[in-house]
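Note that this complex is displayed minus one protein chain, with the remaining chains in position.
This part shows chain A:
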Amino acid sequence: MKVRVHVSLKNGVLDPQGRAIHHAIEGLGFAGVKDVRAGRLFELEVDDSVTDAALEDMAGKLLANMVIENYRIERVAG
């Protein structure tokens, strides 16, 4: 099955890349965008036997740096 792990910066952690992207969006003429935070999306193809606990472990130990980031795990049907 497919698993998505969404990694995003914690609140309060400055995101210079997000700020630059925000600036570029405004430079393209789009109005009304208040803030941009950049994150990452990992798509894992795993056996059904892989447990939630194992996924949490992978995310916390490697995919996210828990000093600055949070993660959210989503199992995708099919």
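Assume a residue touches a chain if its C-beta (ideal position, glycine included) is under 8 Å from a C-beta of that chain, and two chains touch if they have at least 3 such contacts; residues count from 1.
The criterion applied here is as follows: contacts and distances are computed from a predicted model.
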"ABC transporter ATP-binding protein", "Heterotetrameric sarcosine oxidase delta subunit", "Phosphoribosylformylglycinamidine synthase subunit PurQ" or "CidA/LrgA family protein" - which is the UniProt name of the missing chain: "Phosphoribosylformylglycinamidine synthase subunit PurQ"
Residue touching the undisplayed chain, where the options are A:Met1, A:Leu62 or A:Val76: A:Leu62
Missing-partner contacts on chain A, residue numbers: 13-14, 16-17, 20, 62-63, 65, 67-68
